[in-house]
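Take this structure first; my questions come after.
Left out: one protein chain. Kept in place: all the others.
Let's look at chain A:
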Amino acid sequence: MSSNTSFSRRHFLRLSGLTSAGFIIGLSGVEGKALETVVNMSFLGESSSVTPFIIIEKSGRITIFNTKPEIGQGTFQAIPSIFAEELDLTLDMVTIKQSGGEKELGADQFAGGSASIRTSYKKYRIAGAAAREMLVLAASQAWGVPVGECKAELGKVIHAGSNRSLTYGELAEAASKLEVPKEPKLKDPKDFRLLGKSTPRPDVPLKSSGRAVFGLDVEVPGMAYASIERCPVFGGKLLSFDDSAAKKVKGVQQVITCERIIGKYRFEGVAVIADNYWAALQGRKALKVNWDFQGNETFNTKNYEQHLRDLAKNEGVLDHSQGDFDKAYAEAPVKLEAFYETPVVSHSPIEPMNCVAHWKPEGKLEIWTSTQVPFSIKNNFGKEYGLKEEDITVNVMFNGGGFGRRLYPDYVHEAVQLSKKAGKPVKAIWTREDDTQQGPFRPMTFSAFKAGLAANGEALAFQHKVISPSISASNSANYDKTKTDGGMMEGVSEQQYEIPNVKNLYVHADLHIPVAAWRAVTSTTLSFSHECFIDEMAVKAKMDPMAFRLSLLKKESDTKKLLLKLKEVSGWDKPLPAGWGRGVSQWEFFAGLAGMVVEVSKQGTGIKIERVVCVIDLGTVVNPDTVAGQVEGAVVMAISAAIKGGITFEKGRTVQSNYHNNPIIRINEMPPVETHILADGGDKIKGVGEPGLPPLAPALCNAIYAATGKRIRRLPFDIKKI
């Protein structure tokens, strides 16, 4: 966490937005309209060259930048409210503008890792508080009264003694000339208007009326549409194509190639450029493309999974060791082993990948897109295309879902190249089939476990060996196979269970298909195997699964506190109806910590999820209602990944193509979800968007075991046939 000492003075000025240029004013006045301005302002492009976090104009208008793309996780409300709180403003008093990766606003302009709030909460509060103190000081100087007699309140500085007040706009110019305070005093949390409260999100009305502008909705003058044919077999090369039929389709303008750059991969594509998207699609259907599959056409999931099982026999690379696992395991009177398997899954946000790019004749590039990584686009694309950072403008639109997919700007690369070649703005839209079949995907992980227990059930030795392809290896050609892979061992060695002898191992498997971070990344598969195996240990120890976990948590820890809370709020000790079962799980990883209790009932041959209770440990919470929504969403995503089909490959291609054969759960499959937030205040602040995923699958499978005695060691499974 940055403290104020890490700010250079220049940076600090920028943070506060209190440069002399940054003060102009005029309350936008028309309430509600401010929101539409937000959407329109994201089209300002080059003219929006002044980009501090907060702009207070003389006219009274106050603009606050959201530096984290809004992907449904609520940053459009949460980030501006951090600044607004310290300035004592409500959100209807400000215009929220989405930042576009400008250097001055920092490299952390991305949405990922559940990091938006936990990495900016403190520094943005400091920026807001500095601006407030300068406004207050400016007022006290104007009135010639002691600064201690003045206070900021709802956009004004007030001097109660003389009943005078000045608006921030009126004070802006004078304030901008003052020294930026080095250690501004932060508000006392008990005076918060916004933070910690379920404040309505300003994007909700826009999203309830069709007015929110997503990437797919962007239109710029002279724009053409593109649909791109890519090799159906991963790793194929373009040999030739025949576009004569495609060019006969009315509205088709031209057929050109482009390259999809994703991690270490470069995949060729043939793009049909047309007057409208339907024509581009029709033209694409008429294309004849010859690919050289490079031998990849024999690849299939069945063989690859067997390969992973075979690899499990290798010792692997050491990830974490404590005590003497080999000895303790050899000597343990009670031993158990298990093997767990999980599938490849797709992100499948409902808004498919799309991008409008305009390569302008003067060598400037403007991009409009739904993305999680504006900073990386603005600052890294130049290398690829011979442009400078300042030549690139990124307009970040509302994202129709991210889930990690939009951390990868492969679709932006395609549009940029197409616009350059076509000499006009191009909007490239992936079809749902493209999105489902081309990846990148969440990779599978397979897990081999060993545990040794004492005769009384005490856990003595524990091993989790992960066998998987690697996200890092997909991202970089310089991947080092001789080392453990932190990304693929995520969370495994961070669990707080006190087991004296541990040896966790990693076995790498090569794969030629792009794989990627998916909401809660590898924790979504590793938590399943790890926490189900902990349950298997509890069964072997003849202990209640909650009591067994707590017996491994003697020291005080967040995990222990979380489980105790979960025990209480779930009513763990209350009897269940006949045919019901209850399961528990928790998972701590880089993004945060959450635990769940799931209750299920037997329904004929199947299982019904009756209830999900979640406790999420945050320390500090910005918007409890957003947190509840994020947990509900995480549960939906985790159930889909546990009980729906997943992605498989045959003949080198993705088998699934759209939502009919790559389904996600629907409203009728949704169980009730109860969310409890642990927020003790203080300095601790953890992530929200992801921690709700990992505990679901293991808690569900542990509940199914409790109800039926059936242990599920492979995802996905058919919940209608247990």
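One rule holds for everything that comes next: contacts are C-beta pairs under 8 Å (C-beta built on N, C-alpha and C of every residue); 3 or more make two chains touch, one makes a residue touch a chain; residues count from 1.
The criterion applied here is as follows: contacts and distances are computed from a predicted model.
**Student:** Among "Aspartate carbamoyltransferase", "Leucine/isoleucine/valine transporter permease subunit", "NADH-quinone oxidoreductase subunit F" or "(2Fe-2S)-binding protein", go ahead and choose the protein name stored in UniProt for the chain not displayed.
**Tutor:** Of the names offered in "Aspartate carbamoyltransferase", "Leucine/isoleucine/valine transporter permease subunit", "NADH-quinone oxidoreductase subunit F" or "(2Fe-2S)-binding protein", the one UniProt assigns to the missing chain is "(2Fe-2S)-binding protein".
**Student:** Among the options A:E86, A:E588 or A:E632, which residue touches the chain absent from this view?
**Tutor:** A:E632
**Student:** For the chain that's not shown, point to the residue among A:G161, A:P200, A:G295 or A:G579 touching it.
**Tutor:** Among A:G161, A:P200, A:G295 or A:G579, only A:P200 touches the chain that is not shown.
**Student:** Tell me which residue among A:S59, A:S140 or A:T431 touches the hidden chain in the full complex.
**Tutor:** A:T431
**Student:** For chain A, which positions touch the chain that isn't shown here?
**Tutor:** Per the touch rule, chain A residues meeting the hidden chain are 32, 70-74, 200-201, 203-214, 216-217, 219, 225, 250, 276-279, 282, 348-352, 398-403, 429, 431-432, 625-626, 629-630, 632-637, 658-660, 664, 666-668, 670, 672-673.
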